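One structure follows; several queries about it will come next.
Only one protein chain is missing; all other protein chains are in place.
Our next item is subunit A:
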Amino acid sequence: MPPATGPKSGDALFASVDRVNAELFTLTYGAIVRQLLTDLEEVEEVNKQLDQMGYNIGTRLVDEFLAKSNVSRCVDFKETADVIAKLGFKMFLGVTATVTNWDAEGTSCSFVLEDNPLVDFVELPDTCQGLQYCNVLSGVIRGALEMVSMKTEVTWVRDMLRGDDAYEMRVKLTKQVPEEYPYKDDD
């Protein structure tokens, strides 16, 4: 066991959670996307629903993350982004992201994923060119951050399914809702 105070390492964190065969996850998500494309017809609507599903998942995953990771309050958005990239992605997907392309104000940055379990075995047919296949991930980030008082806009700028060399999502902090008092700080 690591000391009760400091945050766990990404590897230790991933090792500490219940895990399943990634194929089940990847194929399940793929089957959902396929069914949504059939039922909703409009690709834009599918993108929206995937984002919404991700948002809902994110609002729950953040609790699990905070409960298991021992991270303490982040001082700023930069630290938050680092924690997500190194610990958040690792804990759930088993991979880490890189944080890059900060703007001068420190309010927007990119998460770059070179390895993304969500898209193993996935190829997009020409008929779904407008599909944002990984929208569930951006939704998760948005949902999770909103639960810790940060309103964000998350968009995809690079997508390997569309021929780019990596996955890159742009996260822009639009509003930081002040913490409501009284809150109880975990020691």
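Everything below uses one rule, namely that a residue touches a chain if its C-beta (ideal position, glycine included) is under 8 Å from a C-beta of that chain, and two chains touch if they have at least 3 such contacts; residues count from 1.
Quick note on the criterion: contacts and distances are computed from a predicted model.
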Record-based protein name (UniProt) of the chain missing from this complex, from "Peroxisomal targeting signal receptor", "Mitochondrial outer membrane protein (Sam35)", "RNA polymerase II holoenzyme cyclin-like subunit" or "Trafficking protein particle complex subunit 6B": "Trafficking protein particle complex subunit 6B"
Residue among A:Val119, A:Val136 or A:Leu161 that touches the chain left out of view: A:Val136
Hidden-chain contact residue, picked from the options A:Asp11, A:Glu42, A:Glu64 or A:Glu79: A:Glu64
Absent chain, residues of subunit A that touch it: 14, 17-25, 27-29, 31-32, 34-35, 39-40, 49, 52-53, 56-57, 60-61, 64, 91-94, 117, 120, 136
